[in-house]
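Let me begin by presenting the structure, written as structure tokens, before commenting on it.
Left out: one protein chain. Kept in place: all the others.
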Amino acid sequence: MEEIGFLGLGIMGKAMSMNLLSHGFKVTVWNRTLSRCDELVKHGATVGETPAAVIKKCKYTIAMLSDPAAALSVVFEKDGVLEQIGSGKNYIDMSTVDAETSSKISEAITSKGGYFLEAPVSGSKKPAEDGQLVILAAGEKALYDAALPVFDVLGKKSFFLGQVGNGAKMKLVVNMTMGSMMNAFSEGIVLADKSGLNPQTLLDVLDLGAIANPMFKMKGPFMIQGSYPPAFPLKHQQKDMRLALALGDENSVAMPVAAASNEAFKKARSMGLGDLDFSAVHETVASSKSSS
Amino acid sequence: MEEIGFLGLGIMGKAMSMNLLSHGFKVTVWNRTLSRCDELVKHGATVGETPAAVIKKCKYTIAMLSDPAAALSVVFEKDGVLEQIGSGKNYIDMSTVDAETSSKISEAITSKGGYFLEAPVSGSKKPAEDGQLVILAAGEKALYDAALPVFDVLGKKSFFLGQVGNGAKMKLVVNMTMGSMMNAFSEGIVLADKSGLNPQTLLDVLDLGAIANPMFKMKGPFMIQGSYPPAFPLKHQQKDMRLALALGDENSVAMPVAAASNEAFKKARSMGLGDLDFSAVHETVASSKSSS
Amino acid sequence: MEEIGFLGLGIMGKAMSMNLLSHGFKVTVWNRTLSRCDELVKHGATVGETPAAVIKKCKYTIAMLSDPAAALSVVFEKDGVLEQIGSGKNYIDMSTVDAETSSKISEAITSKGGYFLEAPVSGSKKPAEDGQLVILAAGEKALYDAALPVFDVLGKKSFFLGQVGNGAKMKLVVNMTMGSMMNAFSEGIVLADKSGLNPQTLLDVLDLGAIANPMFKMKGPFMIQGSYPPAFPLKHQQKDMRLALALGDENSVAMPVAAASNEAFKKARSMGLGDLDFSAVHETVASSKSSS
Partner (left out) sequence: MEEIGFLGLGIMGKAMSMNLLSHGFKVTVWNRTLSRCDELVKHGATVGETPAAVIKKCKYTIAMLSDPAAALSVVFEKDGVLEQIGSGKNYIDMSTVDAETSSKISEAITSKGGYFLEAPVSGSKKPAEDGQLVILAAGEKALYDAALPVFDVLGKKSFFLGQVGNGAKMKLVVNMTMGSMMNAFSEGIVLADKSGLNPQTLLDVLDLGAIANPMFKMKGPFMIQGSYPPAFPLKHQQKDMRLALALGDENSVAMPVAAASNEAFKKARSMGLGDLDFSAVHETVASSKSSS
């Protein structure tokens, strides 16, 4: 698997393809805005002009797109994956998409004779850079086995979860839990602050207790300062909350806390915070500071 | 500080007084149901007949009661703390109460010449047994300094937070955050299960990611089995959510996720789960399993 | 417009086509389960074998289907509307669907030369029977004008709202508001009951005040008795809440109360109440009566 295609060079995709390059893989990259490829090229990547061109060139292609619409268009549009996929070609979609989108892509690719694996990840910018993602794979088991050397570079652990759609679903469940936790955390920080407590002391206390976790530790100090450098953009987190709630709807699972959290993320979007880190939901709780 | 009084031998108080005994402190215990003292006596404790008697005997007395009402009655009722408190006597209330209750107790004790420290803890049964609590002290700084040898036995870290009420407030903020997190976790587990994923795999995935934390790791496997052995009773967690929301109300902080979580805990109480561990809120999400 | 086709004979469609018959219109009906046509035939209706057959026969055809999927399949499937629609043919879809579904149907019909009007209604079984619906029309203005004699029979008032999609959107906004109100009402009834008040007195008090409304008056007495004869099925109300929340998502409108209400409807679905009236959401608040 020395020659790998890589479609999509956003925050995540760039970090991941860099890791592949630095571990000796030959990588052919493509991005809708081609200039995003430049830095990769400096580190040894080749550029493919279109998704189809990348598929044609590489036996294995990984995609890391920002949302279901992007994941679909890369496959189905003109010059897309479908035009070159076929027998002997392998496609691993690591984007976070809903199960339905994943199934649609899976069917299209397998009906042309290609192999498909969905492999969304848990972890954002930093773990992507450090090769410490958690990979949630589902679909073609043989392709999963073949991809393990790649997954070993990109992540610290990978799971094979069964049929196509299960990777997407697991990802949504994890991100939904994380999104609600972020809201819980934000409310705690603001309540401490407005009640006359030192929010930094709250962080210290939390870090010593049963709910200490890397996310609080990493993002808390920034949140207190009102700083939200985008590791996982809020609009993508809100998309995942929405998709997770839709999954709950299908399965008749009422999730009032996730629903409240989703509205907070929507509020944040309406405040123009969608491109900041999802921890910016903190502003929806704190935003009335000045006006109270 | 070798001689210490200890009022209240519930789950927490018992574990804490045991620790004091095993570290060589002389402890005089009292509990409303006196038979709860028996086991402590076997390990060397002396029994005080009333809170007043304990105060009379000991220069330093610690209280660990279940709720604000109990904390107040131990102080103000007949044979209560107030009858013997006075110059040279020190009272450390480690119960989780609201700031108003704490202030009321503080005023009563200091007006009689006694010294008061509130010192609620973060951590439940297991940390209490292991001497790994986090102690959130506020009030008389000199008493805090004097109590450090005791706090070193009971906890892994203590904070001095300033004026009386701040310990109570910090505790509420921590428990509110924890309560919302527990709801986020429960919704995640149920969504995984109903969507055809293995909930145990969800636990494995969560434990590798940015939101991995001891509470998920410790309680998750029990929750999946529908087992909720009470470490921190749900009715007490709900009380803390209620008090935290009231604190937010005072300070004009809207906290929609905590509010939704509080309603879930109330729902759990209405289902008769108040005496189980607070992780039993999982049942409010999962309970329709059989009827869907 | 004496000859009218009518597709879909559910609770609503049956009542509406009966009204048309009793006002002297010639009506050709079709329903997926054809036996549902029998009663209409007794009152003078003709049966069309397929949607296509109805379109072929009638210059004007009205559809009243249960959900977007049904509305789409009647148009696009074999023997569907599209096979016979064309110049001089008019199609009025009165189903409650999302704007996207309505647009898809509109485009298909107008591209074949037909005229399209969406005209979802506000009001359920009783207003449908009494010809007291409120009709929210959008699309082809000329068709709206031509349809006024029909709308005068079916409803007490009709609005022309502009471009296709606006009728669907208005309907969702109304139903979302209604769904949240039903939850507010249910919570009030249960709180009264559990607090030792007579719920019937609550109904009397409400009916005298600023929030008195026909829905409370009509459904309240049934709800108190735990009786929910389906006028507007809960699963359809929940679908509308979901679609309204999705519309809010598109437009960055956070709606925490609608979101909480939607989760209550989902909970009701998970309790097996989806086919009862949407007032059965009352059971999600009251259901712990026996176990408290």
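Order of writing sets the chain letters: A, B and C. Residues in each chain are counted from 1.
The criterion applied here is as follows: a contact is a pair of C-beta atoms (placed from the backbone, for glycine too) under 8 Å apart; a residue touches a chain by one contact, two chains touch by 3 or more.
Since we're looking at a predicted model, the values are computed, not measured.
**Student:** Quick one: say which of C:Gly188, C:Pro233 or C:Gly274 touches the chain that got left out.
**Tutor:** C:Gly188
**Student:** Taking the entire complex into account, which one of C:Ile62, C:Ala119, C:Val164 or C:Ala259 touches the absent chain?
**Tutor:** Reading the full complex, the residue touching the unseen chain is C:Ala259.
**Student:** In the complete complex, which positions of subunit B touch the hidden chain?
**Tutor:** 242, 246, 248-249, 252-256, 259-260, 262-264, 266-267, 269-270
**Student:** Could you please point out the subunit C residues that touch the chain left off the display?
**Tutor:** Its contact residues with the unshown chain are 122-124, 127, 134, 136, 156-157, 159, 161, 166, 169-170, 173-174, 176-178, 180-181, 183-185, 187-188, 190-192, 194-198, 201-202, 204-206, 208-215, 218, 244, 247-248, 251-261, 263-264, 285, 288, 292.
To be clear about the criterion, only the chains that are shown with their structure count from here on.
**Student:** Central chain, going by Cα centroids?
**Tutor:** A
**Student:** On Cα atoms, by how many degrees is subunit A rotated relative to subunit B, nearest 5?
**Tutor:** Here the rotation carrying subunit A onto subunit B measures out at 180 degrees.
**Student:** Centroid from C-alpha atoms only, then distance subunit B to subunit C, rounded to Å. What do you get?
**Tutor:** 52
**Student:** Distance from the CA centroid of subunit A to that of subunit B, rounded to the nearest Å?
**Tutor:** Roughly 38 Å separates the two chain centres.
**Student:** With chain centres taken as the means of their Cα atoms, state the distance from subunit A to subunit C in Å.
**Tutor:** A distance of 39 Å separates the two centres.
**Student:** Of all residues in subunit C, which are in touch with two or more distinct other chains?
**Tutor:** Correct list: 256, 260, 267, 269-270.
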